[in-house]
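First up is the structure itself, then whatever we jot down about it.
Only a portion of the chains appears, each positioned as in the full assembly.
Letters A, B, C and D mark the chains as written, and numbering starts fresh at 1 in each.
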Amino acid sequence: MIARLHFITLVLLWGLVGVWIGSVHAEVDRERLLTEAGIYGTFAAFVLDDEWSRLESSMRIARLATLKGVVEQHREKLAIDVYLLRGLSDQADMLFRIHAMELRDTQEFLLDLQSSRFGKHLTGIKVMHGITKKPNYVPGFSDQVRTDLKTPSDAGEKPYAIVIPIKKSADWWELDQEKRTALMQEHTAAALPFLNTVKRKLYHSSGLDDVDFITYFETSSLEAFHGLVLSLQNVKEFRYTRQFGNPLLLGTAHSLDEVIEVLAQ
Amino acid sequence: MIARLHFITLVLLWGLVGVWIGSVHAEVDRERLLTEAGIYGTFAAFVLDDEWSRLESSMRIARLATLKGVVEQHREKLAIDVYLLRGLSDQADMLFRIHAMELRDTQEFLLDLQSSRFGKHLTGIKVMHGITKKPNYVPGFSDQVRTDLKTPSDAGEKPYAIVIPIKKSADWWELDQEKRTALMQEHTAAALPFLNTVKRKLYHSSGLDDVDFITYFETSSLEAFHGLVLSLQNVKEFRYTRQFGNPLLLGTAHSLDEVIEVLAQ
Amino acid sequence: MIARLHFITLVLLWGLVGVWIGSVHAEVDRERLLTEAGIYGTFAAFVLDDEWSRLESSMRIARLATLKGVVEQHREKLAIDVYLLRGLSDQADMLFRIHAMELRDTQEFLLDLQSSRFGKHLTGIKVMHGITKKPNYVPGFSDQVRTDLKTPSDAGEKPYAIVIPIKKSADWWELDQEKRTALMQEHTAAALPFLNTVKRKLYHSSGLDDVDFITYFETSSLEAFHGLVLSLQNVKEFRYTRQFGNPLLLGTAHSLDEVIEVLAQ
Amino acid sequence: MIARLHFITLVLLWGLVGVWIGSVHAEVDRERLLTEAGIYGTFAAFVLDDEWSRLESSMRIARLATLKGVVEQHREKLAIDVYLLRGLSDQADMLFRIHAMELRDTQEFLLDLQSSRFGKHLTGIKVMHGITKKPNYVPGFSDQVRTDLKTPSDAGEKPYAIVIPIKKSADWWELDQEKRTALMQEHTAAALPFLNTVKRKLYHSSGLDDVDFITYFETSSLEAFHGLVLSLQNVKEFRYTRQFGNPLLLGTAHSLDEVIEVLAQ
């Protein structure tokens, strides 16, 4: 009960702080970072240490305020999303997805996060980076597939997020562009029926990490997502996939305030 | 002795609490969750920390009451089974099997479990998810096999539970439905003689975890179960299995109260 | 010196206790458990924690008494052997080999062991289970090989014990019984010259663990054992072995009292 | 604020100390170590322990002074570069690149580092060694490629550093020199367009570590670096690469003073 009161007081205070921060830090153009090519995306997964769960509630709330502070401060340059993995993934408890013009800015955020009073309870488990690019193969697809690809995904809440790192085999990289385009058209056609229920975003990772791609998905129906993955496993392009997941990260998307509320408990 | 008395007192108290909880929380339709298609099954394995074994018995009992509380509270939405792995598996000490309409509900239970006073002693080792589906291949089987599949398994206690995650090769996913049906009919025929001694349940995991299937078994005869696995290794479909187990989890099924009694000691 | 005195006193006390225990607990028919088919064998390897080595000698001795107690108590149902791995294997410090009619009984022993005051210093590293069976292939062997197999192994101390888990490839399981018998006859012939110096015992593990077999050896000559393994690597059946060891466990066999004496120091 | 003041005071003191050290220790010919053949390069990655982040700022600064001292002292014999990995790599927090005439000198530095008061907070994660050699294949390349290889890389800051260990397959080592030269010429041609934006350095590791090569890169554009890696994955020589990264280490290059300033916070 007392923890709850503490929490509410804090939220009120944050409201005031938020107004003040809002007036100081100009927020980055989030829309642009999330849609343009040439943007760096980072997926950083953490576990909370054992000490966290033993802290008194008031202490936890005070430290979560430093999380809030660090995130707000870096929103000037970065688009930061946060996910709860605990209970759904055995790899980690929290996931940050960060979009930036330069990975140095992302590094500064993560350094500040880890040296904050909240961050001292975090252990980094996995960091993956990718860069967004204009579609490689779409220009070579048939008119039908290119039209179908324009289907917008359903509006409405998509509470589940899934991150699947992918590594292709040497055989894949040896194929010529024409063969790869044909294989990717089949792959894309298999994915089309799921366009409205599953939102996708692709990051290119070769040289930035030990995988070739990071695929990111949002959905309200994990059954639909399972159907999508089955479809993609059934096309020939899947033969050229050396690593698919390992780890697959499954979590739920939340606002920073929601995550803070969960972690405060 | 004192621990034992404490324990008995606690069980009496729980009896009362149980009545009260029972009148507040409507329990979910467990039968439906365990038999229908489109249900999410989660296998969450944990180890107990070193501190647990050093707690005084009265402390342990008090904390186990929070385990009982969390489980009871979430039985409104979830079917929760619990298994003791310690001594039989080197992976973990306890296993929860959770059936839910939505994985978000499972996540809430596991978040509550881990933030309970008992849960602070748990470290998550493995979380696997799958979805139940109508049989894929059975409609294509011969009449004989379909009839044989209706054999009910023997009534009576089945104290052993085994969980085997399975990943199929890219070759498997490239086979057409007809070829896969033929292979699965041979696989099923090999399993038929064990239908009465080994109870099976299948979960589809592609996209929800790093495996394709989770197979769950209950038996009173591990020798019979060993025979079943040998039979399945001898059919052609086994060639398409890239991962079988790793980890295989072997444990014993218990009521929550039995598990609590063991952990209280 | 004092530790030594403590130890001797304890041994005297144990003598008395032993008589009393002996009169209460009827010991299981160990010979039967070690020779019959349909018996479950468990190999459970543990490391001692850092705290153990920092305990005062009198504390160590008191806790080792609980090890003795737990083992004695379960000898009513189980055949329990103990091995020292420390110094010879990097995997673990101690190994228990347990034979039982039911794995539930083994689990109860290991639960009691781990919750004993000694067991709180143990971390389980590896648990493997297998079942003993009548020889699969021997009936198909030539008369000569079947006669040779009856050679009894040399009497006398065999201080070294080696445990090698084995996993066969899918190719192996796809061979028909006749081909496997031929391959196993060649395998057996290669092993025959070592029958008198190396004692062997085979456990079948498919479905009980992530391997297919656990092979257990006792010898007084590790050079002879090395010769045996070289011979087995040279026959065609070895091509079908996907995992051989990993971990191979090498230790020395001791009576429980000897192990206690070593650990008391 | 106080930490900041402490830090500034310390920097002033270091200024004085630096003058004194400069007059005592003759610095090694860094240019020579970084350009000649027959030089040993070591990549040593470390994580900081949890205690570090809990130290008071003045303590941290005092301990960082020991880092400075150890590095300065060994600059007499070694060329030492330092990188921040935290936030960009999940493997480690800091990376040292050390060039030496003899690995014994590098070992002495790392022994001194780890026994310094700062070093007690470091855990070694990865140590890789390589030796620089005259180009193996360039003499066999066409005149055009040999001319193009002389393009100097752009001047200006190159803040990102990437380390990729590489292991070739047995097939590679079995090729004759002529075939390898042809493959390496294609590889080199694919890399040429990136010569001006990405600086490369190669270390030969066979027998010094578990990889065959360590490739080191500096760039101001990770997008260009990603392009380079894609190009190299597309040539035939890539088929002979058994390990590429695992781990790939990505970080930012800093002067020792900059790293100290970041770690002081």
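Operating definition for what follows: a contact is a pair of C-beta atoms (placed from the backbone, for glycine too) under 8 Å apart; a residue touches a chain by one contact, two chains touch by 3 or more.
The model shown is predicted, which means the values in this text are computed figures rather than measured ones.
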Full complex, copies of the single sequence (shown: 4): 5
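Criterion: only the chains that are shown with their structure count from here on.
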Steps in the shortest chain-to-chain touch route ending at chain D and beginning at chain B: 2
Same or different residue numbers at the chain A/chain D copy interface, by half rule: different
Between chain B and chain A, distance of the C-alpha-averaged centres to the nearest whole Å: 30
Distance from the mean Cα position of chain C to that of chain A, given in whole angstrom: 48
Junction residues of chain A - those touching two or more other chains: none
Topology of the chain contact graph, where touching chains are joined (line, ring, star, complete, other): line
Chains touching one another, given as label pairs in label order: A-B, A-D, B-C
Sites on chain B touched by chain A in the complex: 38, 40, 44, 49, 103-104, 106-111, 114-115, 119-120, 124-127, 129, 131, 170, 173-174, 204-210
Chain A to chain B touching residues, read off their complex: 50, 53-54, 84, 86-90, 159-160, 162, 164, 222-223, 225-226, 228-230, 233-234, 236, 238-239, 241, 245-248, 250, 252, 262, 265
